[in-house]
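All protein chains but one are shown in place.
Going by the order they are written in, the chains are A, B and C; count residues from 1 in each one.
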Amino acid sequence: MRKIIIGVMGPGEGATTQDIDRAFKIGCSIAQHDWILLSGGRNLGVMDAVSKGAKSVGGLTLGIIPANDNTQTSDFVDLAIVTGMGSARNYINILSSDVLVACGMGMGTASEVAMALKAKKYVVLLTDNDESKSFFQKIGGDNLKIVVNEKEAIEAVQNFLEKTSA
Amino acid sequence: MRKIIIGVMGPGEGATTQDIDRAFKIGCSIAQHDWILLSGGRNLGVMDAVSKGAKSVGGLTLGIIPANDNTQTSDFVDLAIVTGMGSARNYINILSSDVLVACGMGMGTASEVAMALKAKKYVVLLTDNDESKSFFQKIGGDNLKIVVNEKEAIEAVQNFLEKTSA
Amino acid sequence: MRKIIIGVMGPGEGATTQDIDRAFKIGCSIAQHDWILLSGGRNLGVMDAVSKGAKSVGGLTLGIIPANDNTQTSDFVDLAIVTGMGSARNYINILSSDVLVACGMGMGTASEVAMALKAKKYVVLLTDNDESKSFFQKIGGDNLKIVVNEKEAIEAVQNFLEKTSA
Partner (left out) sequence: MRKIIIGVMGPGEGATTQDIDRAFKIGCSIAQHDWILLSGGRNLGVMDAVSKGAKSVGGLTLGIIPANDNTQTSDFVDLAIVTGMGSARNYINILSSDVLVACGMGMGTASEVAMALKAKKYVVLLTDNDESKSFFQKIGGDNLKIVVNEKEAIEAVQNFLEKTSA
């Protein structure tokens, strides 16, 4: 039976200390729920922290790598899917995830949130960027849930998963 | 010598009458400047209108098609680049354009604007969606120019082109 | 530490009974060596049989799906990477695998073997198609090993893995 995949997106270079801290905790929770973690797979920012969190409690981690080799892949990625497609791999992140969580905000993350909503995927948004919340609130509809902490993020993931299996 | 390509993005299904009208005029202006028009290539919304505008004054139009055939390609696309890659083709739109113009706003358009800014491309934004303007203004930096009409959009394209050739 | 991924390619619709039988056995052996199996992920032919083999002995299976959803995904795929990119996903199969095994021959398989050799990947070829063996022997060089049965295929995988870790 196919495993549940939760994708976590967030800034690479521009991640804040809070983004990193939240990502680590979200990664832990995802693994503790026996969900598979999917991320962008690089060795920095939210991608790295969320994978580190999942591995810290024995989870399984997928990384969808933009480069054409593993020289910049996070040490906390078990399974590296090497695409060689740069940011076009974001589309794969989205289609492969049952629910997506955006942790933090930046141009890459905004691009993925918007593309995920366009693909009618469920998206949980955890950010202190007020402008992005106003914007995505306006266009996101019922497939978007804006949350204020990691605990709410995981609850929102669970609620959305119940909808996907309904 | 390689031709200058101006990419125009905008809603498909959700385009407003004003988006369509603006897109047609922008397409005309692009062709009159002897730039090549690139769009998402489908037979609806901004993609269709901008190509129709460019063809109305004898321009050359490229369409980067998400499907794996031309059954939904706009009649106003001269050269159909058939990708079979769905929204992953947005990355190609962005990398192939010297300057990008967003005409109208929706989830697909937001995704492309954000991805273009991440790829350090120049982006001109023409929309009445205030939340998107606030958001992109905050993260866009010097590579983004928000304009209020078609005339300003084309002027902004010209200004950015001078930077690319500098 | 990143897990070893062995990609197995082979015909979908055109698979012979022998291809299917060999694929099942190769899938078993891959799982018994604690390698992760990667395949094209669809619910037919070599893709389905090799995943079924790996699951029959408790292995973990990745499927790189050409469609944009899981309606045609094999029941024996644990982790479905949904690309929405048709045959462009073959490039991901190749880049993500430490060693590739071609089991059977057809146009899709030939395309992947050739692309894998171009990407300087190690390829093991198990087929009764003499023309393909002559052709790939000529262009394949040291990165290609032609074998005559499943046992030799797995030995060749092991030999190539020693080279990748050398």
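Quick note on the criterion: a contact is a pair of C-beta atoms (placed from the backbone, for glycine too) under 8 Å apart; a residue touches a chain by one contact, two chains touch by 3 or more.
Everything numeric here is computed off the predicted structure, so don't read it as measured data.
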Touch criterion as defined above, residue of C:27, C:84 or C:106 at the omitted chain: C:106
Contact with the hidden chain (one of B:62, B:110, B:126 or B:157): B:62
Residue of A:85, A:119, A:139 or A:156 touching the missing chain in the full complex: A:85
Of A:32, A:68 or A:134, the residue in touch with the unshown chain: A:68
For chain B, residues in touch with the removed chain: 1-3, 5, 36, 62, 64, 68-70, 73, 75, 77-85, 91-92, 95-96
Residues of chain A (touch criterion as defined above) contacting the omitted chain: 68, 84-88
Hidden partner interface residues of chain C, rising order: 85-88, 90-92, 105-108, 110-112, 114-115, 117-119, 129, 131-132, 134-135, 137-139
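Rule of thumb we're sticking to: only the chains that are shown with their structure count from here on.
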Whole-Å gap between the CA centroids of chain A and chain C: 29
Centre distance in Å when chain B and chain C are each reduced to the mean of their C-alpha atoms: 40
Sequence positions of chain C contacting 2 or more other chains: 68, 84-85
